[in-house]
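Note that this complex is displayed minus one protein chain, with the remaining chains in position.
Now for chain A:
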Amino acid sequence: MSDVLIRAKGLSVGFPIGGGLFNKQILKAVDNVSLDIEKGSFFGLVGESGSGKTTLGRALLKAAPITAGGAHYSDGEVDYDLENITNDQLKDYRKRAQLIFQDPYAALSPRMTVRDIIAEPLEVMRLTKSRAETDARVREIAAKCRLNLEHLRRFPHAFSGGQRQRISIARALVSAPKFIVADESVAALDVSIQADVLNLLKQIQSDMGLTFLFISHDLSVVAHTCDHVAVMYLGRLVETAPTRKLFAAPRHPYTKALFSAIPSLDPDDRGSAQKLTGEIPSPTNQPPGCKFHTRCPFAIDHCKQVEPKLETDGTGHDVSCHRWRELMAPQAA
């Protein structure tokens, strides 16, 4: 068994919404999620908008309130329980866990030079002792992200989307973190640039021995970059498996539907896909039983009443569906 960097156990994140003093409603954005992120892995988290993937990523960075359960971080140097972390520990955790944002146009201050943007975390966290040391560190990270010295003097507006995203990556890496959450980090980029940034992330991960949580709605991107994938729906984990296993034989009807919804590049392969009807229900008004039964073509009465548990089969391929064995059977025969 290899080392686990972050272990979430029954992690829930809830936000109070509306209601009065006596009937406060809680919106459960993430509900009872357990998962292990192994050290040095590229862990993919997929799901539609509203599935809670971003909230889960933020909870693991201790940037969203953990309302139940918890997550344990252990990198060999320190051990933290994120659900009751002290302020001093949190300061240290901020150096170890960093976030890369989705939109490189919104994430960079237009009034700071690229050098200042990348150096800011060092200065705020007082990681370097002198300006010379800061500069040296900035240059080293910039080179890793294929930015040159000329770039450091300029302002963000002078850069294209791909270059800006490389600046965001440099900023996230400058405090030498161990754990990075990349939230839709290539979604805003053009296809021709997207592959370049993905390759850069992969290379940095192997060079620096980082662990990534890669949040994306794009399954084909996840298939190409991640070693392990977790699929979320309405705050629950519905399926998790090593990438190849998941893509070779998805077990949950939702995962299957996600796969078949990817538009095929073959113009003659139109409309053969199994289409999902309806939309993801509102998290304030969740259906009983299996959360997916309102859209599931295979739902039976049992699904409407009893919520399935995440079943572990020992090979790391877990699924929460009452009928997955039945539904897989015709394919095995």
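Everything that follows uses one rule, which is that a contact is a pair of C-beta atoms (placed from the backbone, for glycine too) under 8 Å apart; a residue touches a chain by one contact, two chains touch by 3 or more; residues count from 1.
Basically, contacts and distances are computed from a predicted model.
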item: Candidate names "Ligase-associated DNA damage response exonuclease", "Cytochrome c oxidase subunit 1", "Act minimal PKS ketosynthase (KS/KS alpha)" or "Dipeptide/oligopeptide/nickel ABC transporter ATP-binding protein"; UniProt protein name, chain not shown; value: "Dipeptide/oligopeptide/nickel ABC transporter ATP-binding protein"
item: Of A:I193, A:A249, A:L310 or A:L327, the one touching the omitted chain in the full complex; value: A:I193
item: Residue among A:R7, A:K39 or A:H217 that touches the chain left out of view; value: A:H217
item: Chain A residues that touch the omitted chain in the full complex; value: 48-49, 160-163, 190-196, 198-199, 217-221, 223-224, 243-244, 247, 257-259, 261-268, 270-271, 273, 275-277, 279-280
